[in-house]
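FYI, not all chains are in this one, though none of them got moved.
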Amino acid sequence: MTDLISIVDTLCRTPRVGWLQRGVADAESVCAHSMLVALLAGEIAAQLNAEGVDVDIKEVLAVATVHDLAESVLGHPGREVRERLRWEEVEEEVFKREFPHLAELFRMYRYETNLVGRVVSFADKLATLIRACRYRKMGYDTGDLVKNLYLKLSKYDDLAHLLEFYVSKYCGSLV
Amino acid sequence: MTDLISIVDTLCRTPRVGWLQRGVADAESVCAHSMLVALLAGEIAAQLNAEGVDVDIKEVLAVATVHDLAESVLGHPGREVRERLRWEEVEEEVFKREFPHLAELFRMYRYETNLVGRVVSFADKLATLIRACRYRKMGYDTGDLVKNLYLKLSKYDDLAHLLEFYVSKYCGSLV
Amino acid sequence: MTDLISIVDTLCRTPRVGWLQRGVADAESVCAHSMLVALLAGEIAAQLNAEGVDVDIKEVLAVATVHDLAESVLGHPGREVRERLRWEEVEEEVFKREFPHLAELFRMYRYETNLVGRVVSFADKLATLIRACRYRKMGYDTGDLVKNLYLKLSKYDDLAHLLEFYVSKYCGSLV
Amino acid sequence: MTDLISIVDTLCRTPRVGWLQRGVADAESVCAHSMLVALLAGEIAAQLNAEGVDVDIKEVLAVATVHDLAESVLGHPGREVRERLRWEEVEEEVFKREFPHLAELFRMYRYETNLVGRVVSFADKLATLIRACRYRKMGYDTGDLVKNLYLKLSKYDDLAHLLEFYVSKYCGSLV
C-alpha cells in the first residue's frame, strides 16, 4: 500500500480501540493522536530549549508525525494483540518496507536512541494520558489508563516537571 | 471487558481495516458485517433446506451473529497482523475467557466442525466478496479481494451453485 | 428490497428516534440495538440454563438477531406512529413477505409463544433500559424511559432476579 | 417535545429512509431536505414573479422551512408506513398540537390551499427528484424514484417549464 491518500485516510478513519472499549462515542483517530503527539512534543522541546537543554524542535516534530505510520498497514489492534507479538519489531519491519526513508525516525522513537526519540516517546504516552483525562471529564471510565500511564511517565525523571505541568493543566485534580 | 454496551459499540464503531486501506469513505463496521453474514447464512440455510439438505437455520443465525465477537477485545487489525499470529487460537482463547457460554458456537464456525459452521464460514467470506463488489461499483479498487475470495469460495464444492447465484446477483459481470 | 447489503446498511444507519428526541448526539442504530439484544438474551439464556431452566441459547440468539428486521422496510418511526397502527401486525406482514424463512422466529418474539420468544422480548426491553441508563449517565434526559421500561420488565415475574442483576450493573442507583 | 434544540437535532440527525434503502452512504437528513425545499421554492417564486405571477417569496420560504416539522415527533418512516395511515391527517394533528402557531402554514403546503402551498408542494417533490439524480450520478440505484417523481411533477401544468429547467440542470440526460 503505497498510495499516500489511502494511508492518510486509513489513519484518520481508524479509531483508537482503547477508547472504543471504554465507550467513547467519537473516539480519537490515529492521525489525530499523531498530531497531538507532535504538538505536545514540539512544546516540550521548546521548553527544554528554554531550560538550556539542546533538542531540535524540528526533529521532534518530524519523529512524532511519523511515529504511528505503521498502523496504516497493521491497523490499531487491542492491547492483547500487541502483547502477543513483538509489536516493536513488527512495526519496524513494516516501516522499513513501506517507508524506508523514514525508518531511522521511527527507530529514534521506538528505541529512544537519543533525546529526540525520548521526548517523542514521552509525548506519545502523555498525549494518551491527557486525552484519557479529557474523556473522563465527559463521563467515560478511563481511570485505569490514567493511573497506568502516569506511572509509566513518572519514570522519565528528567521530564518530571513537565509531567506535573501537563497533568495539572489537563487532568486537574484527577490524577 | 464484560460491559455488553461497550462490546456492541466497539464492534459497531470499528471499521474493517481492509476497506479503509482501499480508500472506502464510510467503511463497513464489524457489527454490520456480522449482521450481513447472519442474513446471508440464514438465506443459504433456507435454500439448502429447500434442496433437502438438513441444516438448522436458527443455529446458523446464532453462529453467524457471534462469530466476530472476539474483535471487541482484539480490534480488527490488518491482514499482516493476523498472519503473524495463530489468529484462530487467539480468537478462541479470548472467546473462552470472555464469552464462555458462546465458545462452542465459535468453534463450529472457526473449525467448520459441522455443516452449520461450514455454512457460516462460507457466508463470512461471501459477505466480504459481495461487499467488495458493491464498493467496486462505487469506484473503489477492491478487485484483488474479489478475485482472492472467489477462489477461496470456489473450494466449497457443494455450495458452488450458491456462490454463482450470489455473485451473479451482487457482482454482475465483475468476477 | 431483497438486497441484503442495503437491508443491513439501512438498519446500521437508522438511529433509534427515541434517543434523537432525547438529544443523544451519536444515537444507537437499529442494528447496534439488535446486537445488544442478542448478547443480553444469550447471557440470560446461559444463566437460566445454569439455574436448571431449559432454553436453547442458539434459538435465543437467532430470534434476537432478526427481531427488528422489518424496520429495514418500515424505518424506525416515533412511538406515536406505532400506536396509531397495529404495529405488530404490520411488522409480521412485512416479515412474511420479505423474510418468509424467518417469520416463525419473529412470531416467537412478538407473541412470546414460547420461552425463547419470552426471553428475547424481555431482553429487547432490557437492552433499551440499560442503554437509557448509559445515556443518562452522559447527561441526557432519559428518566421517563427508565421508569417506564422498568415497570414493564417488572411484570416478568420469573425473570425478576435477572432484572435486578442488570439494573444493578448498568443503572447503578439510578432506578 | 417542545425543546427546540432536540427538535432541530432530531430533524438534522434523521436520515431519509428512502435513501438508506437505496444504499446511500451519507444520506440527506430531514433538515437538509427542508433547507433544499426552501431554496428551491424561493428560486421558483422569484422566477414566477419575474413572469408576472404574484406569489410571496417570504411566504414560500416560511412554508417550506416548516413543512416537515412533524417528523421531529413522527420520525421518517418508510413509504409503506405512510400508506397504511392517513399520513396527512396524522401530520396535521401533530402540527396542531406541537406547533399550533405554524399549523396554518402546514395546511397551505399539505392541501395546496393556495399558490404558496402549491409551489412548496411542487418544490418538495422536485427537491427529492434532483437529489435522486445526484445520487444516481454517484452510482446509487434511484431510477425508480426519478421516474415516479417526474410523473407526479408533470401534473403541475403551469409549472412545466420550471420542471424542465431543473431537470435539465440537475439530472442532465438522466430523465
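Residue numbering begins at 1 within each chain, and the chains themselves are lettered A, B, C and D in the order written.
By our rule, a contact is a pair of C-beta atoms (placed from the backbone, for glycine too) under 8 Å apart; a residue touches a chain by one contact, two chains touch by 3 or more.
Worth saying up front: this structure is predicted, and the values here are computed from it rather than measured.
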For this session: All chains share one sequence here; work out the copy total for the full complex from the 4 shown.
Result: 6
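Here, only the chains that are shown with their structure count from here on.
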Problem set entry | A-C or B-C - the one linked by more C-beta pairs in contact | B-C
Exercise. Approximately how many whole Å separate the CA-defined centres of subunit B and subunit C?
Worked result: 24
Seminar exercise, completed: When centres are defined as mean Cα positions, the distance from subunit A to subunit C in whole Å is 39
Exercise. Which positions in subunit A touch two or more other chains at once?
Worked result: 23, 25
Exercise. What is the shape of the graph in which nodes denote protein chains and edges denote touching chain pairs (line, ring, star, complete, other)?
Worked result: other
Problem set entry | Pairs of chains in contact (touch as defined earlier), listed by label | A-B, A-C, B-C, B-D, C-D
For this session: Give every residue of subunit D touching subunit C within the complex, in rising order.
Result: 1, 3, 5-6, 9-10, 13-15, 17, 20-23, 25, 27, 72-78, 80-81, 84-85, 90, 94
Problem set entry | Contacting residues of subunit D [partner subunit B, same complex] | 23, 25-26, 138-139
Exercise. Tell me, which parts of subunit B touch subunit C in their complex?
Worked result: 3-5, 7-9, 11-12, 29, 31-32, 34-36, 38-40, 42-43, 45-46, 49, 56-59, 61-66, 69, 101-102, 105, 130-131, 134, 170
